[in-house]
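Every protein chain of the complex appears in place save one, which is left out.
Naming follows writing order (A and B), and every chain is counted from residue 1.
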Amino acid sequence: MRTIFYIVQKEFLQIFRNRMMLPIIFVIPVVQLLILSYAVTFEIKNIRLFIADSDNSVASRNLSSHLRSSPFYNIVDETPDPSVGTDLLQSGKIHQMLVIPRGFEKDLALANKAQVQIITDAINGSAAALMNSYTMSVVNDYNRAIIAEIAPDAGQPVAVTWSYWFNPELDYKTYMVPGILVLLVTIIGMFLSGMNVVREKETGTIEQINVTPIRKFEFIAGKLIPFWIIALFELAFGLILAKFVFNIPILGNVFLIFSVASVYLIAVMGIGLFISTITDTQQQSMFIAWFVLVIFILMSGLFTPVESMPQWARNLNLLNPIAYFIAIIRMIMLKGSVFQDIINNFLILSFYGLSMLLLSVWRYRKTT
Amino acid sequence: MKRFVIKEFLHIFRDIRSMVILFGMPIAQVLLFGFAITNEVKDVRISVIDQSNDQHSLALTQKLYASGYFIDGEDIPSVTLIEEGFRKGVTKMVVVIGPGFASKLATGEKPPVQLIADASDPNTASLITTYASGIISDYSRGLMPGKGLPVISAEPRMLYNPSLKSVYMFVPGIITILLMLVSAMMTSISIAREKELGTMEVLLVSPLKPVEIVAGKVMPYVVLSFINAVTILVLSYFVFDMPVNGSVLLLLAESVLFILLALSLGILISTISNSQQTAMMLSMFALMLPTILLSGFIFPIENMPDVLQWISLIMPPRWFIVIVKSIMLKGTGIAFFWKETLILVAMTVVFLAASVKKFNIRLA
Partner (left out) sequence: MQTSEYAIEAHGLVKKFGNFVANDHLTFDVKKGEIFGFLGANGAGKTTAMKILCGLLLPTSGKIKVAGFDVYTQTNLIKKHIGYMSQKFSLYEDLSIEENFRFYGGIYGLSRKQIAERTSTMLKKLDIEPLRKSLISSLPLGIRQKLAFSVAIIHSPGIVFLDEPTGGVDPITRRQFWEMIYEASEQGITVFVTTHYMDEAEYCNRVSIMVDGRIEALGTPGELKKKFDATDMNQVFLKLARKAG
């Protein structure tokens, strides 16, 4: 056991001596958390809209003033000619165009039926769907306003009310910050552990260690503990930032977060160490780690809902430690879930961590 | 010089494992993203607490499940158990239909329906409540006789991507990320490696000029990145029917420009880092996350706070993604994005100049 202590001590010395690594490990993730948390948002606040009003009537002007008064829109221009808008769409200067055809007012008055067209740049499908539904609802609002003028009694036959629990303001940051925190801790943990053993291989020091009577698990444990401590420290720091800078609620038990994180980090670092033991150069190791990580991250439910993935992809996600941890940390922080609520995922993560550790101990060869 | 480039090629290509990953990665990622990852909301688990249990409330429940957005989550017998259900994560929304639904409808009493959503995921929460309330008003309006009120119908048209496929958004993003990775990260690490192992000095005392050494080192990665870009394009064309509406040649030319840009960034990183590990962490944090998050790849830039929008201006991927989208999906020509192209050229020049300066200082 003393052996482990000496390895841990050596690793810490090496980390703290590298003047470039220190800021990379401790400063950049914090900056990233601060910056990126503001970047990841699907909230649409600034729809660049072009209105092609060929009718130019009281009704059409009322409709466009409805849009103007909404904070979500930035009306780029308004002309009667739709072809101007088409060009703007083409060059990416606007997101959306509303076409009010000639005779809009007349149709509305005579036939009780009029039409407008909403044309959206749909390359980003999800943003397009949101923008479209916003504009549709503005048109509907306007419609309802006209109806209210004519027949004040008419309205919804059912009283639908809704309430948003845990995040009544629908603040997207509340949802993303815990996830980004997981991401940063994961990257630090996986890469530091993934590059570490292979670095000793590259510089040749591993041979000197391999001729000592050190036990395999002592070596792996000694390599894991320093980065485990660093990553947990980073998580603590990130949680403080989340709480005091972003006002993210931490409803659940902080100790529960840390106990899950401890287990999770062992799994992630176990993967890193395993990669490290099967590669010969840092470049290779980094490459494999990166590949694994990008897939894990994008499938984890951090950015896109896990529910909408097909079944096979969800099955694949059973092997994705990041998916478990993101789900758990969101549950604990935002909903105050307790141990009984997450016990299944917790057990899976523990099993995962243990297997990865055993795998890297097994795969690390002192004699080849 | 030629011999040196060949040596670098052999060095990379002999490493079968890396080769498999290098070429397998784009394929795996495009397939994965294309098939698995979407922003659409469907099959969300919801629970209905039906306190009426009459003909209309049952029909309404039926309608909700038939919409395709929702599937039956865990049964929640009473309103007091909603919070527990959310905490366990077994349901995303609870629809509470109050007592006497059918009878109140008949008397025009406006029976209450409550939608309680787990808004810890605000995006999904707002989408599913909108969908659900839409379904409910459709249903109730269907019960009311028409009165001849004016109706404005809005006809939506989705340009460039009528079925709102996420692939369209992901492919340009993935091309960008991979070019960034292979070009910038790999070069920065491979040069840092020579520095770390001390072999760089051997090269520097050789009759090769520093410029030639660096060119020789990056050449294989230019080829690799280019092959990767083509692989992704071919794959997205044949597997996902992603169109290339504009000129393929122009697209390839722009890709080469971006590769050069990424390479010069990689060289710059390698000149300022002292070990492979530093180079890698720098590339990871300085390139990868901003590439994914600040480039408009997943999250629209215009929604970000102003400061971040300014920062995104100096993100090379941002401009390249605009170009790729314009060529592939909009089919526009250089006239529409000469500005973006110029920005990329300018960035390349700046990075190269900076690294040459750094490099020379180190040698002096």
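The rule is simple: contacts are C-beta pairs under 8 Å (C-beta built on N, C-alpha and C of every residue); 3 or more make two chains touch, one makes a residue touch a chain.
Every value quoted in this text rests on a predicted model; they were computed, and no experiment measured them.
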item	value
Shown chains that the omitted chain touches within the full complex	A
Residue, one of A:163, A:212 or A:315, that touches the chain absent here	A:212
Missing-partner contacts on chain A, residue numbers	2-3, 5-7, 9-10, 13-14, 17-18, 203-205, 207-215, 366-368
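Quick note on the criterion: only the chains that are shown with their structure count from here on.
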item	value
Centre-to-centre distance between chain B and chain A (centres being mean Cα positions), rounded to whole Å	11
Footprint of chain B on chain A - complex, ascending	18, 20-21, 24-25, 28-29, 32, 35-36, 38-46, 48, 63, 89-92, 95, 108-109, 112-129, 132-133, 135-136, 139-140, 142-143, 146-147, 150-151, 154, 156-168, 170-172, 174-175, 183, 187, 191, 195, 199, 202-203, 279, 281-284, 286-288, 290-291, 294-295, 298-299, 303-305, 307-310, 312-313, 316, 327, 330-331, 334-338, 341
Contacting residues of chain B [partner chain A, same complex]	15, 17-18, 21-22, 25, 28-29, 32-33, 35-45, 82-83, 86-89, 92, 105, 108, 110-126, 129-130, 133, 136-137, 139-141, 143-144, 147-162, 164-166, 168-169, 177, 181, 185-186, 189-190, 193, 196-197, 273-278, 280-282, 284-286, 288-289, 293-294, 296, 298-300, 302-305, 307-308, 311, 322, 325-326, 329-330, 332, 336
